[in-house]
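Below is a structure I'd like to ask you about.
Partial view: only certain chains, each at its native spot in the assembly.
Just so it is clear, A and B label the chains in written order, and each chain counts residues from 1 on its own.
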Amino acid sequence: MSEKIRGLLDRIRAFMESDVYALEQETSPKSFFSILPELEQKRMKVKEMGLWTPQVPEAWGGLGLSLAEFGQISEVLGRSPYGLFIFNCNAPDAGNIEVLISQGTEEQQERFLRPLLAGAIRSCFSMTEPEHAGSNPVEMSTTAVEVGDEYMINGHKWFTTAADGAAFAIVMAVTDPLAESPYARASQIIVPTDTPGFQRVRNISVMGEEGEGWMSHGEIVYENCRVPKSNLLGDQGAGFAVAQERLATGRIHHCMRWIGICERAFEMMCERAVTRRIGSAAPLATKQTIQNWIAESRADIDASRLMVLDTARKIDEAGPEAARTEISVIKFFVARVLDTVLDRSLQTHGALGMTDDILLSFWVRHERGSRIYDGPDEVHKSRVARRVLREYGLRL
Amino acid sequence: MSEKIRGLLDRIRAFMESDVYALEQETSPKSFFSILPELEQKRMKVKEMGLWTPQVPEAWGGLGLSLAEFGQISEVLGRSPYGLFIFNCNAPDAGNIEVLISQGTEEQQERFLRPLLAGAIRSCFSMTEPEHAGSNPVEMSTTAVEVGDEYMINGHKWFTTAADGAAFAIVMAVTDPLAESPYARASQIIVPTDTPGFQRVRNISVMGEEGEGWMSHGEIVYENCRVPKSNLLGDQGAGFAVAQERLATGRIHHCMRWIGICERAFEMMCERAVTRRIGSAAPLATKQTIQNWIAESRADIDASRLMVLDTARKIDEAGPEAARTEISVIKFFVARVLDTVLDRSLQTHGALGMTDDILLSFWVRHERGSRIYDGPDEVHKSRVARRVLREYGLRL
């Protein structure tokens, strides 16, 4: 670890402790908008500290970090539900920023990227459809038909995260239904949310909460929704290639964020174990079952971090294609660890763990999705196996 | 299985299908009160059908069933979050009814039991305290001091389920702090909720929801709360003995209800597996991982039912003391199965499983408590081991 990243991590850790954790009493199920002014203040402070949007290249105002370096920051920020938002590197904005930097036209960058980088607007990514398995991206019903110099979009999406209040969506839609390869049929198109025909039906109630703002998942209907062709992001038909691009980076961000959550849940478990008395004198920590959970969690979290950072290094050195297997491996490995560590920590807290008085319930509910989104773990396992088996001469 | 119980089960199953499942769209996180009129209609209908409060003896208006027989009804009712309430056999009312029948004075039965049996009022049970491990019931801070012909109660309770709207609470409080046996120090006392000094602080937000009415968990402060000594339930100092009494029955009720939930989640998993397409043609059910989950769930649920009914039969034949080990075994065995089956079913539903559009999220969130309440699974495992090891000459 370089001096540079070590220094950065120290500063960010200090800021999390001084400024962010105190906000957590506001997580759930209270209103996002009630806390927004405070979050904006923190974002201002982060800008002043020169730590804003740390994930992007220096040319775009970021810190010019490698993926392995930013990954370590992502872990620290992930320790609070507010961390990544306060530093302007939360999903889906971070991915949208990445794609706009890499694929955006100058006009698109001026209109959509700049304000996103400045934190003046928010955005969303509209890919998943209720009627199709997210794990099979070639199945997609949403279409974008060329009408004059416009695309007319029709379709039904959901889990368009943070659509509530977003300025624009990047929409995945079929533009070339007859293309031979199913991977060459869809395109990514930028759709301002005030475009006629963009209808946010609702914030989906997820695990007991509809949420608000960036803490929500939108259901969207596109009905004859027209945008100029200049809103095409990347080449027509290159929707999957572009989506693939953001995937590798996003995986590292997510996994390191999950590890941040794990560490926090682990600390809560240990704190609880030493302070909760069972009977007159003995703390919970004297119980061997609790000790087993602590030891196994320590092992699982450390293994996760080593794997994710090793994968990040491989991507930094040789690109995402060279790390395809690892990128799938960390998905299911870390998602399972997250699930398990949260479960152990909740159980250690007993009834308190069930309440929204502490953060665990929030994570248990909302991070359950980690085993599902970006392809369920089961799909990634099959992918890993298929890649391995190719070395044994079998193509499945 | 007798003809009688077979007929009953058929009628109740039919009623669940015709009248109850349709209500489920109202589960969460919508208001309990908005649906209350419909629930009351259903309760009326159940009374007319002669199926009301089926768990109590015929002398008290019930069906006079054995525990093993009612257990099977509890499974059917447990298939919906509304089932047990509609039949007036939900917790904690069912337990309070049982204790009032067995321990209540004539006056208590007249004033508290009759309207409870009639479904005119609701009640709650106030035992768990935030500052003490629920698994160690001899640790309790709430006191009831004799002042003249009254008890003056002071203390802090939480997870007083259904306190919101309840007419009375049965409170566990220390009346005899100097009794030699720690198990002879507490008593159960009936406290009408309109008694001065009974303060419902809040409905605790649990897994993202504060809930309402019987679907809530209250935090209660007792501050110089006075009730006449005639509100003592059973003997003074017999609080644990009385609590123990309701435990065995309650365990069977709970476990069979969990099995009902399991069966429902299992059916949803199978339905999803045959209807959800992955790719152009193949349903999800063609995936061996899903097949494994179906087979393992089938095995786990069947094993659970056989164990719980076997335990119920033992209690019916020889009393709860003779089935002490089994009563602990089914707690951790079935709670784990419930957790696992719900997890598999949710995962099979993908993103939809995360939403409140279907019931799974409700159960995943609220039934997570099954591994905690009535003593965490870990405590029951140690208890079982200790009982087993006595046969090998070791007293732990």
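The working rule: a contact is a pair of C-beta atoms (placed from the backbone, for glycine too) under 8 Å apart; a residue touches a chain by one contact, two chains touch by 3 or more.
Quick caveat, the model's predicted, so the values are computed rather than measured.
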Full complex copy count, 2 shown, is 4
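Keep in mind that, in the parts below, only the chains that are shown with their structure count from here on.
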Given that chain A and chain B share one sequence, their CA atoms superpose after a rotation (degrees, nearest 5) of 180
Here the gap between chain A and chain B, centre to centre from mean Cα coordinates and rounded to Å, is 38
Note: in the complex, chain B contacts chain A through residues 28-29, 128, 130, 133-136, 139, 158-159, 204-210, 276-280, 284, 287, 289, 346-347, 350-357, 361-362, 364-365, 368-369, 371-373, 376, 378
